[in-house]
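Note that one protein chain is taken out, while the other chains of the complex remain in position.
To keep things simple, chains are lettered A, B, C and D as they appear, and every chain counts its residues starting from 1.
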Amino acid sequence: MLNTTLTSALLYLDGVNVTFDGFRALNNLSLALAPNEMRAIIGPNGAGKTTMMDVITGKTRPDEGDVMFGGTVDLTKLDEAAIAELGIGRKFQKPTVFESHTVADNIRLALKGERGPWSALFGARNHIADENIDKVLEKVRLIEHRERPAADLSHGQKQWLEIAMLLAQDPKLLLVDEPVAGMTDAETEETARLLREIAQDHTVIVVEHDMAFVRDLDCKVTVLHEGSVLAEGSIDTVSANERVIEVYLGR
Amino acid sequence: ADDTIKVGVLHSLSGTMAISETTLKDVMLMLIEEQNKKGGVLGKKLEAVVVDPASNWPLFAEKARELLTKDKVAAVFGAWTSVSRKSVLPVFEELNGILFYPVQYEGEESSRNIFYTGAAPNQQAIPAVDYLMENEGVQRWVLAGTDYVYPRTTNKILEAYLQQKGVKAEDIMINYTPFGHSDWQTIVADIKKFGSAGKKTAVVSTINGDANVPFYKELANQGIKATDIPVVAFSVGEEELAGIDTKPLVGHLAAWNYFQSVDVPENAAFIKAWKAFTKNDKRVSNDPMEAHYIGFNMWVKAVEKAGTTDPDKVIDALIGVSVPNLSGGSSAMMPNHHITKPVLIGEIQDNGQFNIVSQTPGLVVGDEWSDYLEGSKDLISDWRAPLSCGNFNVKTGKCGGQGAQAAAK
Amino acid sequence: MPLPLAGRGRGWEPLGNGRIKINLPSFVAESVHRLPSFTPTPYPSPQGGGAKALAMLTVDAIDLHYGAAQALRGVSLAAETGKVTCVLGRNGVGKTSLLRAIVGQQPISHGAISLDGQDLKRLPPYERARRGIAFVPQGREIFPLLSVRENLETGFAPLKRRDQSIPEDIFNLFPVLKDMLHRRGGDLSGGQQQQLAIGRALVTRPRLLVLDEPTEGIQPSVIKDIGRAIDYLRNKGDMAILLVEQYFEFARDLCDSFAVMERGQVVLAGTRAEMVDAEVRRKLSV
Amino acid sequence: MSSMIRLLSLLGILVAAVVQPALAQDAKATFATLATDNYADIEKGIGAIAESGAPTAEAVLNALGDNRLLYRPSDKALFYKDASGAFHDAATGAVVTPAPTGLKPVRLNNRVRRAVEAAVGTLTLMSPEAAKRRQAAEAVFRSRDAATLPALAKAIAAERDDGVKQALRQAQAAIFLTADGIADSDRIAAVDIVAARGDQDARSMLIQVAGRGSPVLKLAAETAIEAIDRRLAIAATVQNIWYGLSLGSVLLLAAIGLAITFGVMGIINMAHGEMVMIGAYTTFVVQEICRTRFPGLFDWSLPVALPLAFLVAGGVGALIERLVIRHLYGRPLETLLATWGISLILQQAVRSIFGPTNREVGAPSYMSGAFDVMGVTITYGRLWIVIFSLFVFLGLIAVLKLTPFGLRMRAVTQNRRMASAMGIRTPRVDMLAFALGSGIAGIAGVALSQIDNVSPNLGQSYIIDSFMVVVFGGVGNLWGTFVSALTLGVANKFLEPYAGAVLGKILLLVFLILFIQKRPRGLFALKGRSVEA
């Protein structure tokens, strides 16, 4: 069983442990994701969802455990940039954008392409890039803010901008941390649609607390609790789970 | 205006050197004022042009250039550190200016445009060592200095001199510290240790500037008394002592060409004028001040002798000029642009003054090229025609460097 | 100054002289029904004890600019003691800006803000806090290097020395804070930080509690708890609550009156009863 | 026994009284030897006077040592001045009225002073005061004057105080070891006695013995030297650690105010050094006032200066915050520019007011001198500074961690906007915090005035070190500052003997650069998500 997942999995976590000053944030966490799978991850605040993303993207080094990408690459040995270059993109829980760049430039920097300093220095500007930027911005309805500095955006707009950057980056694996926090219901539905669309040819991990949204995503759900998997299955199965109700959904 | 003669004063008024140099600016202002009271020079009033090179060496060169080209000063009195002098030297040579340099220095230089009124090593270091050897029976030596050219050179000279006097290499300890060194615990302890080997030991200090105060404070704290291990310094004068409580330091020595405590009428008059000028009767006087006093009077005399402020004429006229110094004799400008001076050794007293314990019987001529250094023992300097050379090699009979260049022109 | 037209007939009534009157809702009990039961421990009475005045916060036709850009245009609003007032609106319409204006973080260029008739316009934020305004900002703004306990203790600043204690209530509402008292605030997970931010605001015993999207990033069970907490605080009747919320159901369940914003203006306002879902929802959708 | 001494001295006086006239003549001739300009002659004269047994000998020699001895060139008559300014005839001790005229002081230099010390030492071997006798024994130990042997023997026999007796024995042993014509057995015994001192003096003396004595003596000396060497090696290490700690405490003092203004508040405070300078100048002013108005209170000058320096520097700090820094929150980098400007202004202001030269700040009695513990020399000044810096540090920690003000200050610096929304009066907290940091820099200045120049440049010489200490320790962490200051101090002192002061300092800087590679946020890095993000 392990072997089959290992070979077929795009992302594979096994026995990952992370501690901070003695506090165990991830506890023997194991998880496998098939290519082009979308996975929703839910769990109480502090369950370790963000930490898990930190581990995958190289921000946090696990104390123990394997994190494999594409079956062969050991992510724990790589730094953030290398991991990003492998095709792993991320949206942060707290929106982080380049504040003094315009919205368009934020996207431009995220666009797929060479990342080395030389190519950045001597690479000519191409028009396709500009068109792509506009396309992405239109998708997230930020087109009218194209030339504003990102610092001037409202909180929710920054959320959208981050999503847009992720789209522009076009990674193989998308890690999306709380994409709909601070969005209206309509926007939430919109986002769910967007993610489902992306998931057709990308692998996506979505972390969210909005159960309606998770339901909308219509994918397998993993529940984390205290750093390890508490339950896994369809949204209906997990939301019927007594433990999940107790620690997460509430009565 | 044409009815005044401008005199440049090039001393740092800010930055690390302000502590020493500001006083010299004040002295120059006083001397100029007094000269003007006497009717000025050549019937014209003198006018001081003060600038602040801010303890920044390239700025010295820049300001020198400004003084000479923009203000067209007849002479400049200034610089303190060797490097500031080195920085302005090419400027004075290029623009044919006159600089009076009032501070003791390492020697090894002679320029047609510079007049060295401070002491060369032979006017300070060697007599001091002689005194200690003869009077205190010192056999073991600590040469402690700040790590730069003046101490390095002086110590090289002293090392050669001491070895020639039969002092063994193991009886000489040399120690260098960075500028502004302030933690002297280890070094003072080392000195103490070195000094407890049974032979009479003394410290020859070429420690510079600010580092002296913490050094002496540490000496006092660790209880090194002058009767045990005397320290003789070449850069510590009345001004420096004014910042230290000297009671624990009584008996440590300094070698200079002048002390405020010199008991002669000229000096008394000078001190009186100085206190009146600064409106502060606690102001002390010191050796570089005397150097400016001598230099300024020499310049006045030379200008009057030449009847013009034209640099070439004044430079020629300066050689041989003799003016009273403040220690009861008179000093003369020698052909090597250094002056004759008596060498005085003083012991620190508890009132911050020096008790003069020894004075060379005659005057000592400043020796620009040390006889104790390999490279320079064959060199002499004589700026009189026809030789007119700052570094004439008596072995080869050639005038090196600058002279050669001048000849080529 | 004329009120924005949108306010009229939707629960607002202009009283002239720049003031407005809001028709009071009458279903406090109903909202309690709707929320699961919750038995709170006694909550200490807020500073200034008996101030039971109604209509405590009034915002009157304010304008707000960021540099040249205008973020609020003639916004008016009132919040009463014992009531929850909700502000709704899509991203970037100016909800946060409105709250910033109220707590004093951003100067307004026009209009008036008063608390119990006392003009706040010129007071710096800390003075407003001392008059009883507590703020739970968007993005939490926890003091990252202070421990959880210290974060809570920052709320002591406006209190008299004898009041300087952390009400047990807060730990009943958010038990997780109790476990984490000695951890650095900045290390908490996003949701934990949100809980801390609310707890911190409550420490000051506010008379006006201003919450900017308090449910953002919080797990469902805690959202319910927060809802109960707000409800409880409302029912205690000694504080006014101003809530900005995107989570429509949550807002609907809680608020006594509401205002919907669009492009820096209030375009819809009214009592709970008037919160005609379709209409409001339309304003909130894309 | 002491009655015996008294009896003896009484006897002496009696004898002296009887032979007075004849002796007085002799004495006059002996004293006249001092009436010269030649140091060698004066030195000889001192020996003669000491041996003459003249009753005024001690008074005359002490007067010479204090520069109170004068002579009349015309007849070579010698007079000494007493504390009240009255003149005494050196030969008789009688007061001379009216005061003689045309006197010249007897010249004094180190050589003469040394001779006086030795002579007075011999003379005071029988002094009734134990402390004086001990001093005398030390003086003899140093002078190793064989002529004092009989006196020493007498003194040892008469001595009751164990400590003094020990010292006398050592002095005797020192003479045994160095003088000629001493029996080997005496010498070997002397080796043990001297070796018991266990210090550098003993060692160098033994080395001389080992160089030329008989084989037995040589062996005894060599073993003794070995023992001393072991002892000295340990003492040297301890000493070095002490030097390191005391240097570290100076660094700590200099840096600790900056740990607040820069470390906690985030202001790149280039004027920090000038606050230290202001503290030092405050000390100077206090001492000046003491000197001119209340000379008796000089020892109190530092305790008085401490709170004043805190207030003055703190006040200046508060003013700076009010006028300048206040407008720069949220623009941390620009504080660099503004505080640099302020530092220039303050330097020049001090230069204008107090002049560009060093000002004298003296050490009160409890801060001068040194004492030895087990061969480790500890100077009082440094000891006080170490204690003081610990005290300041702990006090500050207490303020920051235990008081509401400390909490508010940290809250404000972490998130000014939110702190304000919590009801914290941010402007006041800012001002007080900056004033606190400045005030602490000011009291550091009081301490530093004891070991360094009090000049307008004082601040400049500490600013770089202070920043390094704070950063090396980890910005925002007071314990880090503490550990870092002490570490840098000790490391410096351990490098210095091997590499020399200059190279040692360079090595330390290189080490610091490399260390930061290992720990990019300093020794005690602030941790947590917020920092790492």
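As a working rule, a residue touches a chain if its C-beta (ideal position, glycine included) is under 8 Å from a C-beta of that chain, and two chains touch if they have at least 3 such contacts.
One rule holds for everything that comes next: contacts and distances are computed from a predicted model.
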### Chain excluded from display, named as in UniProt, from "Amino acid/amide ABC transporter membrane protein 2 (HAAT family)", "Dihydroorotate dehydrogenase B (NAD(+)), electron transfer subunit", "Cytochrome c oxidase subunit 2" or "Multicomponent K+:H+ antiporter subunit A"
"Amino acid/amide ABC transporter membrane protein 2 (HAAT family)"
### Query
For the full complex, which residue in A:Glu64, A:Glu80 or A:Glu138 touches the chain that was left out?
A:Glu80
### Summary
Missing-chain contact, candidates D:Ala196, D:Leu344, D:Ala370 or D:Leu383, resolves to D:Leu344
### Option from D:Ala86, D:Ala153 or D:Ile464 whose C-beta touches the chain left out
D:Ile464
### Message
Given that one chain is not shown, which residue among C:Pro107, C:Pro175 or C:Gly237 touches it?
### Response
C:Pro107
### Summary
Across A:Thr76, A:Ser154 or A:Gln169, the one contacting the chain not displayed is A:Gln169
#### Entry: Positions on chain D where the hidden chain makes contact
262-268, 270, 324, 327-338, 340-345, 347-349, 352, 413-418, 420, 460, 464, 467-468, 471-472, 475-476, 502-503, 505-506, 509-510, 512-514, 516-518, 520-522, 526, 530-533
### Query
So which bits of chain B touch the chain we can't see?
13-14, 50-54, 56-59, 61-63, 65-66, 69-70, 81-83, 86-87, 89-91, 94, 108-110, 147-149, 152-153, 156, 176, 178-179, 373-376, 379, 390-391, 393, 398, 400-402, 404-405
### Message
Could you pull out which residues of chain A are in touch with the chain that's been left out?
### Response
57, 59, 79-81, 84-85, 89-90, 92, 96-101, 105, 108-110, 115-117, 120-123, 125, 127, 130, 134, 146, 149, 151-152, 165, 169
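One rule holds for everything that comes next: only the chains that are shown with their structure count from here on.
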#### Entry: Averaged-CA centre spacing for the pair chain D and chain C, given as whole angstrom
65
### Task
Using mean C-alpha positions as chain centres, tell me how far chain B is from chain C in Å, no decimals.
77
### Message
Can you list every residue of chain A that touches 2 or more other chains, as numbers and ranges?
### Response
none
### Query
Out of chain B, which residues touch more than one other chain, so two or more?
none
### In the complex, chain D residues that touch chain B
39, 107-111, 113-114, 117, 142, 200-201, 203-205, 207-208, 239-240, 243, 246-247, 250, 347-348, 351, 355-363, 368-370, 377, 379-382, 450-457, 460-461, 492-493, 496-497, 500-502, 505
### Task
Provide the residue numbers of chain D that touch chain C in the complex, in ascending order.
404, 407-408, 410-411, 414-415, 417-427, 476, 526-531
### Query
Can you list the residues on chain C that touch chain D in the complex?
103-105, 124-126, 129-130, 134-135, 137, 141, 143-146, 150, 153-158, 164, 184, 186-187, 200, 204
